[in-house]
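Taking it in order: structure first as structure tokens, then the write-up.
Missing here is one protein chain; the remaining ones are kept as they sit in the complex.
Let's look at chain A:
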Amino acid sequence: MTPTGLEPARMNRKKGDKGFESPRPYKLTHQVVCINNINFQRKSVVGFVELTVFPTVANLNRIKLSSKQCRIYRVRINDLEAAFIYNDPTLEVCHNESKQRNLNYFSNAYAAAVSAVDPDAGNGELCIKVPSELWKHVDELKVLKIHINFSLDQPKGGLHFVVPSVEGSMAERGAHVFSCGYQNSTRFWFPCVDSYSELCTWKLEFTVDAAMVAVSNGDLVETVYTHDMRKKTFHYMLTIPTAASNISLAIGPFEILVDPYMHEVTHFCLPQLLPLLKHTTSYLHEVFEFYEEILTCRYPYSCFKTVFIDEAYVEVAAYASMSIFSTNLLHSAMIIDETPLTRRCLAQSLAQQFFGCFISRMSWSDEWVLKGISGYIYGLWMKKTFGVNEYRHWIKEELDKIVAYELKTGGVLLHPIFGGGKEKDNPASHLHFSIKHPHTLSWEYYTMFQCKAHLVMRLIENRISMEFMLQVFNKLLSLASTASSQKFQSHMWSQMLVSTSGFLKSISNVSGKDIQPLIKQWVDQSGVVKFYGSFAFNRKRNVLELEIKQDYTSPGTQKYVGPLKVTVQELDGSFNHTLQIEENSLKHDIPCHSKSRRNKKKKIPLMNGEEVDMDLSAMDADSPLLWIRIDPDMSVLRKVEFEQADFMWQYQLRYERDVVAQQESILALEKFPTPASRLALTDILEQEQCFYRVRMSACFCLAKIANSMVSTWTGPPAMKSLFTRMFCCKTCPNIVKTNNFMSFQSYFLQKTMPVAMALLRDVHNLCPKEVLTFILDLIKYNDNRKNKFSDNYYRAEMIDALANSVTPAVSVNNEVRTLDNLNPDVRLILEEITRFLNMEKLLPSYRHTITVSCLRAIRVLQKNGHVPSDPALFKSYAEYGHFVDIRIAALEAVVDYTKVDRSYEELQWLLNMIQNDPVPYVRHKILNMLTKNPPFTKNMESPLCNEALVDQLWKLMNSGTSHDWRLRCGAVDLYFTLFGLSRPSCLPLPELGLVLNLKEKKAVLNPTIIPEAIAGNQETAINPSSHAQLVGFQNPFSSSQDEEEIDMDTVHDSQAFISHHLNMLERPSTPGLSKYRPASSRSALIPQHSPGCDGTPATKPPWSMELARKGTGKEQSPLEMSILHPVATTPLSVFSKESTSSKHSDHHHHHHHEHKKKKKKHKHKHKHKHKHDSKEKDKEAFTFSSPASGRSIRSPSLSD
């Protein structure tokens, strides 16, 4: 039986659950995970799982489960041995050894591979055959218990072992292990149904060394010693139905802290860190209280655990009833800067406990609801904890981020719908990766996705009010908790899954409002809005003529139609106007309320009801307008570029009370370097009541203005007297007061001002001597003895300030940098850096902030030519064993060096680290930094860009990173940045042989290189949506080549493939011959070489010779070819089938066939043939050590 046979049954199956249809022909109700041996020395795990499964269709004979990198020894169903196949196409995405190196091809192949084993679609890597003895049992839909013995040896992903190499037992060393991963990655450490939509109850057992603690999901029922008393077993029970993807584990010699406020909450940390843990978690109960109050719902699980571990994959990972944090979030009471950050992490993880862990999602396209809600309630917590200003500032920051990202990349789609499966309709064709699966997403995209999700939730709140919003959440939660308590009615459990439609329905039920347009605009569609605004005041009509233009043609933009709020501050007060943005109306007339009458001295009412005195002398005498704001509430995801006069920005900065408005005006004032701007900024800086972040950004703006005004600037350098007044001694103004950071606002200002001041430049474009001396004095007189808080961040920023003051060295004909020609100022700076860096070795600061700043500063000095450029220092700091922040800073410097000095050696060193570093986060980060600061880009000539590098990176993303989704996507990002979507330009084209025959060599190179460059441009400019277009453009002179390109690109997606060939049938330029020829000609002429030359017409002998030389793939037996042909019904399908199968004659290809099966049902037999084939490959690929597995290989009847 094949899945195709199941298809109709699946469609017919109707369950009581509203709308949710399981992609699986069975329902999982309970799973046991038992890990009875964990070996830290060998980094191995041995255990078994047992899944209790109810078939939902009668003829179920195969069960697909998710499992990666586990070695499966034995599978039994109801105590009967069962045959199984383990097959993971994502291990190696592209199997052919051809020189095909274009990213388009890879992305399609990767997406296909991921969906071939996508648990959300009912697929899996592990395929178990139900023993024939049980068929009758299955037909009665009776319970099946699947028992799988497995082990893991040196897992590369999913479970991370941290084993410090010191003396002592594992517990004394602080060795620990924890589960980690991006999205559903549980399959990396035990076989399961790794989908967020398959819920079941859990029994988890972990036998660990007696000195260790195993922390996992649910309630710890008991801890029992083993017979030899050297180990103990932790028994956990999770009675709330939970998806496997939300199961986690952490084992280590943890110190245990029961939360003093909530005894059901337990905190764990590594040895010696207990005091920090106490301080860090002392706040958590307030977060609990907050969420429970706003959601009017108790925390759904009966307990909660936080575990702080080293070498974390991400800072925060939320799982059912437990969260895993990075140990680096722990801090003592002396640390200011880390405190809010850590608290935010705690709050974030807790929000995800409700939405994400307890409430799961139906499918990947519903992810935005969960991320949106958890992000939104986290925002509410921020508002309550840090205040409205911080909240609005954060929203503005997030909005700016998403806008910038969407404009850069072309859009983030929250709710992708994959109807029809046509690649042409791919909503994300502008991206270099597929958004169909979480595991193909670029990490940056995913973070932006989360950011957009919570912003959209906020938009919904704006629309329906917060009260309704919270009611909706409450409804979701109470439905879910009712469902979760139905212990034996597993069909009810789907109530715990949220879907986009269900969520929207709740909204409309609760609020009675139609938010469909909003959803359509922001959820079903990608892109943001870009407004350009300008205005004129019509004095005669006393009317404000506002013009609002939109740019909706650039990538990442969309057209906005609907209401838009505009706030106008007039002399008589502040007035809100709601404009209707329509198709063609650009101009909007807004009547003004006040006449200009400045002679009457009267207080001016502001938006918040406050009345203030203003000096109105700066404003236009004829106009009553003080300032205008477009969309002040940020109720559209937009970027606004608004033009108003400088004095209006200045008024806005001084008198508008909204921090977002202040921030915007600061940004705008950069363009108006006038004394008035200077005054406005200085006033803001001095105003204690003003939000500290606004004051901080005012510092930087002031520095920029001062630089623009350098020729007319009077008085001491900007901010100097201000700083002196605020932070220096009254009697001796050159000496800073001893540190007292009790007022955090002035602390942040005190930290920032010198950093901004160091950006000042004099007429020679050098940092004024006065400023440098000032900063050096700050460092010299820094005295923290009387301070309650640590000054490590402050000192680090002083070093940043020193680095900021560095300007490029004046170099006389490339002289070598030595000590002798060192600039005296730089010598002073270097002295400080040396001392700080050395002192760190003796008295390390918290999180080594000072070392980090010193490393950055040294790189700045190198880059500016004061110190010889040399990566050796950074490389030593980047080694494993340094604190992660230091490593990242050092690696950043190496990455920068690689770019600036175009060093092949350093690039290799980095690539080597990406492959071999023990810490997944560091590997990810290197890729990320290389992508952000690439050594070269696709349209750039660089000596680094060569074939070996292409091969290396290709290998990295093709097979080298199969154990870590995030890393693989990172490698894809890097590849994209370096080489673009199409074939890297540094590669010799495989078509070279052909082209050589046609034209002279000189003529050959040009047409291949030029189209590449144009294609690259085209990608960025117009986002070509179809491959045919692009390829056609690339190969204007050779139709046969055209064909070659296409089936390489889209070969994994049968739909696109077929449609392409359908197109070709209609295309006169393609010789009709080629449709029929390849298959037959190949079987006749070159039967042994298939991979490289699929679909290539054999009309040109040299061409096929060329390919024959290159073809290194597996051989295909002529016998099979002969079987293939008679079976096939149409030549078209022969062609497509044959080309895929020949290219992927490895074991993974049958998955693609299954993938295609839905569309092509008429080829069952033919397919079985392949299945046999693939099984044989499996035999070769996997060496099973247990006799049970040997059985599976022998079992012949899988495809019957």
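Assume a residue touches a chain if its C-beta (ideal position, glycine included) is under 8 Å from a C-beta of that chain, and two chains touch if they have at least 3 such contacts; residues count from 1.
We take it that contacts and distances are computed from a predicted model.
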{"item": "Choices \"Serine/threonine-protein phosphatase 2A 55 kDa regulatory subunit B\", \"Transcription initiation factor TFIID subunit 8\", \"Exosome complex component RRP4\" or \"AP-3 complex subunit sigma-2-like\" - which one is the UniProt name of the chain not shown", "value": "\"Transcription initiation factor TFIID subunit 8\""}
{"item": "Among A:131, A:174 or A:191, residue touching the chain not depicted", "value": "A:174"}
{"item": "Options A:554, A:687 or A:834, residue touching the unrepresented chain", "value": "A:834"}
{"item": "Which residue of A:716, A:844 or A:865 touches the chain not shown here", "value": "A:844"}
{"item": "Full-complex contact with the absent chain, from A:273, A:529, A:775 or A:860", "value": "A:273"}
{"item": "Touch residues of chain A, complete complex, unshown partner", "value": "32, 34, 164-166, 171-172, 174, 203, 205, 210-211, 213, 219-227, 229, 232-233, 235, 253, 255-258, 260, 263-264, 266, 270-276, 278-279, 282, 303, 310, 327-328, 330-334, 729, 731-732, 735, 780-781, 783-788, 790, 817-819, 830-831, 834-835, 837-839, 841-844, 846-848, 858, 861, 867-868, 870, 872-873, 876-877, 879-885"}
